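All protein chains but one are shown at their positions in the complex.
Order of writing sets the labels: A, B and C. Residues in every chain begin at 1.
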Amino acid sequence: MDVVYFAWVRERIGLPKETIETSAQTVADLVAELSSKEERYAAAFADTSALRVALDQELSDFDAQLDGVREVAFFPPMTGG
Amino acid sequence: MDVVYFAWVRERIGLPKETIETSAQTVADLVAELSSKEERYAAAFADTSALRVALDQELSDFDAQLDGVREVAFFPPMTGG
Amino acid sequence: MSVHVQEEPFDAGQVLNKFSAQQEGAGAVVSFTGIVRDVAAGLDHMEIEHYPAMTAKAIQAICDEARERWALTGVQVIHRYGKLSADDPIMMVLTASAHRADAFAAADFLMDYLKSRAPFWKKETTSEGADWVAAKDEDEDALSRWSRG
Partner (left out) sequence: MSVHVQEEPFDAGQVLNKFSAQQEGAGAVVSFTGIVRDVAAGLDHMEIEHYPAMTAKAIQAICDEARERWALTGVQVIHRYGKLSADDPIMMVLTASAHRADAFAAADFLMDYLKSRAPFWKKETTSEGADWVAAKDEDEDALSRWSRG
């Protein structure tokens, strides 16, 4: 599964994209798994209410299932326009 | 006092502007006076709810006093924009 | 703030660029362009009559009111009169503000007021003849959106 990061999430984690092997069922499981792995993930995911997640380029939420998903994206609230 | 007409009011009355001598107290008095004078005024002023009036270039209403007014304008509802 | 009542055509894109360049501290520029629409019977031309002694004054008053209600860095109104053809720009309203909500609200307000309170009258000539465009009740009703208690 590809995991991509944008804006300050990317900066805290230190990379824009990685491919990981995971058996996480939901986005929240994936966040917990990454956070327990290394401090930089724990720092980036400390407050998920300040984060947004997209599954295969569609906005989703942290309860969503990862079944069949190819790309997970984490980023702060958008500030376009 | 100058009286000016626009759009179909001007067309019905047949002139864009005239100077009149009147002792009318209010706009409604002036409308009554003109309407009694000639059929073309009566036709133009038949339904004052379909008309607007401006006194010295400020929108006003048919109850307004004419005291001190130099220019009265009659026209249909505006259709700008 | 500038108000132009003119017979000459204008270039909407040039007007937008020039207006935007004059704004200090604006993050949002909204423009509205009104365009002559063709009608069912086929428009030959449109004639716009106005009340010269009143027009600029009335538009200025509407702009003043908009500036009092919203935090704008600038406001501009252009309105043509005389003979126009289908697809010609009739008029343009521009507003600029630090934030988008003010610019949108002010432009929307200005359009509602210009429609019903600026002394312009449109006459459409088609193959069937010439007719004054009737004011719409909805245009008058739109003004109530802006009444302040």
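In this section, contacts are C-beta pairs under 8 Å (C-beta built on N, C-alpha and C of every residue); 3 or more make two chains touch, one makes a residue touch a chain.
Owing to the predicted nature of the structure, the values given are computational and were not obtained by experimental measurement.
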Message: Among the chains present in the display, which ones are touched by the chain that isn't there?
response: A, C
Statement: Given A:I13, A:V27, A:A44 or A:A73, the correct residue touching the omitted chain is A:A73
- line: Of C:V3, C:A26, C:L72 or C:A118, the residue touching the omitted chain is C:A26
Query: What residue numbers in chain A mark contact with the hidden partner chain?
result: 4, 6-8, 10, 54, 57-59, 71, 73, 75-81
Task: Please give every residue of chain C in contact with the chain that is not shown.
output: 11-17, 20, 23, 25-38, 89, 98, 100-101, 103-104, 107-108, 111, 142
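As a convention for this text, only the chains that are shown with their structure count from here on.
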- request: Give the label of the chain whose average Cα location is farthest from that of chain C.
  value: A
Field: Centroid spacing, where centroids are CA-atom means, of chain A and chain C in whole angstrom
entry: 48
- line: Taking each chain's mean CA coordinate, chain B and chain C are separated, in whole Å, by 26
